[in-house]
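Right, I'll just put the structure down here and ask away after.
A single protein chain has been removed from this complex, and every other one stays in its place.
Take a look at chain A:
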Amino acid sequence: MIPAAFDYEAPSTIDEAVRALAEADDEVKILAGGQSLLPVLRMRLAAPAKLIDLGRIGELRGVRSDGDMLVIGAMTSHYDVQRDPLLNEHAKLLVMATDTVADPQVRHRGTFGGSLAHADPAGDLLAPALALDAEMVIAGPRGRRTVPAAEFFVDYFTTAVGEDELLCEIRVPKYTGWHAHYEKFNRVAQAWSIVGVAAAVRTDGHMIAEARVGLTNMASVPVRARGVEQALVGQEATPEAIRAAAEHALDGTSPTTDGNADVAYREHLAKVLTSRAVSAAATS
């Protein structure tokens, strides 16, 4: 479990990082928290010639408010996300999903941007980002561009970030006063999601005024459950109404079979968990 040898560079600004990416002719990889990349290197499933470590770039860390948006630096650790007051107030869903990620050690090193860039369909932060209509700001040799979450996740472990680019920040609308819940289903506390459901609702009395629902691990990319959202809007938050809306959870999904769940069971879970996530959010 020793990686093949690689060169290492640790730029201190985004511009330097972009330049380093452009200059590297061999295969180069960005290193964020290393919680997904290092196991891959140690198992020698990849052997990049060079790693560019974003860990020294201060401007990639932290959360700030920008009008009615929150801006999260890609290198903000899971631990910092969990404790950030702005996120706790305006994007609780991200915090709740982050609470379920791995263990304290991993959460201290792993980063929000690294999770999104890694794009593991079982990763817990993708569906919440999608459900909340996050936007990804990507820096490259041609400057910066902004990609909506719906276009950011392309396939298994594949995003819109180009070879010579890096994800630098994530912009999330403020969901002030919304109620949220992330329902994660796994077998042991530190395991990845078999299925996960991210739900945020704005209620008006007993009525659900708006809803955002995203599914984890129900396709090669996170899935936005728009059918569920539409069925919820304007309904009383009763168990029956929520269960009926959750019947739409499979729209747009294409789950696979693995050791923990086959397709039929995953589909069943998606509905049950959607219902539970929305109920928990609506009654929180």
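Simple rule for what comes next: a contact is a pair of C-beta atoms (placed from the backbone, for glycine too) under 8 Å apart; a residue touches a chain by one contact, two chains touch by 3 or more; residues count from 1.
Convention: contacts and distances are computed from a predicted model.
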Identify the UniProt protein name of the omitted chain, choosing among "DMSO reductase anchor subunit", "Cbb3-type cytochrome c oxidase subunit I", "Thiamine biosynthesis protein MoeB" or "Molybdopterin-dependent oxidoreductase".
-> "Molybdopterin-dependent oxidoreductase"
Which of A:Arg19, A:His108 or A:Arg187 contacts the chain that the document leaves out | A:Arg187
Chain not shown: contacting residue from A:Ala4, A:Ala46, A:Ala150 or A:Ala209 = A:Ala4
For chain A, which residues reach the chain that was dropped from this view?
-> 1-2, 4-5, 43-44, 103, 185, 187-192, 194, 259-262, 265, 268-269, 272-273
